[in-house]
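Removed from the display is one protein chain of the complex; every other protein chain stays in position.
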Amino acid sequence: MIKAGIIGATGYAGAELVRILAGHKQVEIIWLGSRSYIDQAYASVYQNMFKIIEGTCLDDNLDELVSQADVVFTATPQGFLASVMKEEYLRKAKFIDLSADYRLKDVGIYEQWYRIEHKSPQFLDEAVYGLCEINREQVKGARLVANPGCYTTCSILTAYPLVKEGLIDPDTLIIDAKSGTSGAGRGAKANNLFCEVNENIKAYGIASHRHTPEIEEQLGYAAGHNITVSFTPHLVPMNRGILAAEYAALVKNPDGSLPGEEQIRKAYQKYYENETFIRLLEPDVYPETKWVEGSNFVDINFKIDKRTGRIIMLGALDNLVKGAAGAAVQNMNLLFGIKETEGLEMVPLFP
Amino acid sequence: MIKAGIIGATGYAGAELVRILAGHKQVEIIWLGSRSYIDQAYASVYQNMFKIIEGTCLDDNLDELVSQADVVFTATPQGFLASVMKEEYLRKAKFIDLSADYRLKDVGIYEQWYRIEHKSPQFLDEAVYGLCEINREQVKGARLVANPGCYTTCSILTAYPLVKEGLIDPDTLIIDAKSGTSGAGRGAKANNLFCEVNENIKAYGIASHRHTPEIEEQLGYAAGHNITVSFTPHLVPMNRGILAAEYAALVKNPDGSLPGEEQIRKAYQKYYENETFIRLLEPDVYPETKWVEGSNFVDINFKIDKRTGRIIMLGALDNLVKGAAGAAVQNMNLLFGIKETEGLEMVPLFP
Amino acid sequence: MIKAGIIGATGYAGAELVRILAGHKQVEIIWLGSRSYIDQAYASVYQNMFKIIEGTCLDDNLDELVSQADVVFTATPQGFLASVMKEEYLRKAKFIDLSADYRLKDVGIYEQWYRIEHKSPQFLDEAVYGLCEINREQVKGARLVANPGCYTTCSILTAYPLVKEGLIDPDTLIIDAKSGTSGAGRGAKANNLFCEVNENIKAYGIASHRHTPEIEEQLGYAAGHNITVSFTPHLVPMNRGILAAEYAALVKNPDGSLPGEEQIRKAYQKYYENETFIRLLEPDVYPETKWVEGSNFVDINFKIDKRTGRIIMLGALDNLVKGAAGAAVQNMNLLFGIKETEGLEMVPLFP
Partner (left out) sequence: MIKAGIIGATGYAGAELVRILAGHKQVEIIWLGSRSYIDQAYASVYQNMFKIIEGTCLDDNLDELVSQADVVFTATPQGFLASVMKEEYLRKAKFIDLSADYRLKDVGIYEQWYRIEHKSPQFLDEAVYGLCEINREQVKGARLVANPGCYTTCSILTAYPLVKEGLIDPDTLIIDAKSGTSGAGRGAKANNLFCEVNENIKAYGIASHRHTPEIEEQLGYAAGHNITVSFTPHLVPMNRGILAAEYAALVKNPDGSLPGEEQIRKAYQKYYENETFIRLLEPDVYPETKWVEGSNFVDINFKIDKRTGRIIMLGALDNLVKGAAGAAVQNMNLLFGIKETEGLEMVPLFP
């Protein structure tokens, strides 16, 4: 049994980790870290876990934790892990960080977008960006995995094959994303009260959301050069789910024709055909967040708009699963040489 | 592998059966019956099942079905199974009927409340009311299981120990129940449109809902005599979940005192202590439907109101799981001698 | 023009007062009190008011306010007004208190249920309980109006005629009420976050909610003696609306018969026939909260259950309008001799 510790176990992403690991046959949760609920029964914070999770919330004592755990998940605010990380920890346990601390290779970009100082940039080089479908091999040998952001996982996977194959111009990429409210976390803010979110939709973080440089870095690798994209997130009155609509100019074929439906479909298949968790939908069927709820799937499809010469790509995932905890467990499975899908074969809940 | 056929596989209860059986290690679904979608890929009706369920919807040919299946689930409108059932079918396969056709022993009461003629009352005697926590032993040997209604499962289990132990007067029982909208089914009715349900709550079936006689019959067995209850269902703007608030006068102890907290708690424990799917919550923690969503749990608790001499009992379940498909699978497990919880250990989804 | 000041103008009830008064032809808002947003533009807190309300939030300086205002609305936490009230204020301005401070005549009951000391019980006698449909004449001459609670307005009006006429036994009264989340206020509590309320229903304040003694006092006046009722509120995933289902034993007529449909209907008509804001629905049509949203209506109907000898009464209102701000404006209209419905003829918003 893999011994897993979670720091930040009472946030929504942490709680989803607990839910998934509770059904994982090869993992035992040995540490439920939560500063806010120290010494309280975990199931008294998340009553859905009553009679399922027996443990009590602990303070975050990393020295102790790494001596007991094989893997440490940090579902903590930006800056936390960077501020405490040291070589010794990485020698004792694997780390999967659900925060943004090790996602961006360029510490300057991190500090510019997150507006905090990075306290341990020396680990940036070795950290592996844990988007399994793209970085599978690197993840396997990592000590420190930077688990991707929820918006970014959806945004990147939806466009990746077309960027990689040069079928779209990445600098024309406009990503209009919509998220359920669990993405905003469990902090008690008036903005996230039921009455403020219900019967309402709004954009936020306009031209300034922190997931932008993460998308640009990763899709830049695929493009082979630096790129700049427009990214706009929206808050939707639902608990879970991200839907990304992505617009880009198609790059003409050498013969001057626009790429066709078949050509685009083949590009997606080339990269995703064997991916368990990516479902390229059938023609004319477009992703809906409800179809992936509670599961680790990303549903993807596209439509070519000949009138404008653009393509519309659509992707959907559950922000707490494939957008956070599910991806983290997928990374863990890779790190420990377990079947990649272990514990992650949840069937989506509908309705 | 148990071979299972489902008639009515594209209603919400049928689809939930498919979801649960898809994760059941000892069952193979061999028949996805759906009159409305004959020859269409099941996953084209429920896209959440894409790449999970491969089959195509079939017409309901029971003659053929019973020759292939070990167990037949009927998630069909009232009257369907009663109108086609025959001895031969029961000899060939086990039947678990999610409709109300075999729930009431008295055909007159059935016809009065459902306003349809019962076409096969000869099977009423042998049918077993499939509320496992109460009728476990009878279910094991049954050929025909009448799977309980969603409201009734919640209403009965919440009050059962106190009725059985004579701690409340069952004729004072008032059940005020609230259900998510999936209980209304997938039929395209204006009443169930998003805009009519959202931002709205209403009572319906007032003093006339069909689950009333089912509750009265089963709690009447517990009481040892016929009883009459008030039952009022409400439609709540959410997909899943039933919450029942049940009010009754406490019966005084021989010494004239009201039953106390400990006494009541012991009565619940006496019947439910070893039940995996019934969670008697800790004192002062009351059920919420979200805590059981997607799972087979029933959460129960109570409060004594000394001022009025009444007790308030509260129960919550997921109407599609413990209130329908989960209970059906639990019955199936009993029928086939499998571990009762097999395929049913889903952790509730929160948020 | 009546000059109105509001203390607590940025809570949901206060904001609803602003909305209603903004459309009231004979009122000018001269004071928008809000401790949390002092010196901020009101419309920056409630952007729906942009270009409608020009003012800035002020601190609560009652000495100054009463020298400028004809009427002061206090939409403040329990205990606030009681702690600052003095005779001088009442001489200078009319007060309409939306908190519970002056609703209960018995200071002991107030302190027992609210668990705070009442700092000005000397005004309890003169305060008028501002349920216009019942206390219209007393309100007209009042200096201090105790605006009723949201649950209580709904609960009382739904049962009042039958209690008053002796058609039901008030001690058997069980009130199961359901409220939208705006009733919980705008305070940033994790319990009221979107993700915790959405897709969820729960009971709370079981056998201990503070509106219980208020209902008992007022219906006790109608009954002519002290009564005890069961009251259970629920939180529903919607913004606005309260639905109350009220159960009681019918009192037999002198000839031993149960009261009939016509008899009950006449009792309601006797009290409500000329009430603009109470709509007794037609037979077999039951209240839904959406039908009164944004309006000052209370919709009421009932069903006799001959099987149990009980009646089920149902009432619905918008908790922020008739349950708070609308009732307050109705009281103000009475206090100042304006047409009672002035500013309150909003048509319900559907869907």
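Chains: A, B and C, in written order; residue numbering restarts at 1 for each.
One rule holds for everything that comes next: a residue touches a chain if its C-beta (ideal position, glycine included) is under 8 Å from a C-beta of that chain, and two chains touch if they have at least 3 such contacts.
Only a predicted model underlies this, so the values are computations on that prediction, with no experimental measurement involved.
Here one chain is not drawn; of A:A43, A:L131 or A:C195, the residue touching it is A:C195. Contact with the chain not shown here comes from a single listed residue; of B:P237, B:P259, B:P287 or B:G343, that residue is B:P237. Among B:T181, B:T232 or B:Q330, only B:T181 touches the chain left out of the display. Considering A:G130, A:P148, A:P161 or A:G241, the position touching the chain not shown turns out to be A:G241 (whole complex).
Mapped onto chain C, contacts with the missing chain fall at residues 12, 15, 19, 22-23, 44, 46-52, 182, 198-199, 239-240, 279, 281-282, 285, 288, 290-295, 299, 345, 347-351. For chain B, the list of residues touching the undisplayed chain reads 12, 180-182, 186-190, 192-199, 237-239.
Residues of chain A in touch with the missing chain: 174, 176, 178, 180, 195-196, 198-204, 206-207, 228-230, 232, 234, 236-241, 243, 245, 247, 286-290, 293, 303-305, 307-308, 310, 312, 314, 351.
FYI, only the chains that are shown with their structure count from here on.
Among the other chains, A has the CA centre that is most remote from the centre of chain C.
Centre-to-centre separation of chain A and chain B, using mean CA positions: 37 Å. Averaged Cα coordinates give chain A a centre that lies 46 Å from the centre of chain C. With each centre defined as the average position of its C-alpha atoms, the distance from chain B to chain C rounds to 38 Å. In chain C, the residues that reach two or more other chains under the touch definition are 180, 195-196, 198-199, 237-239.
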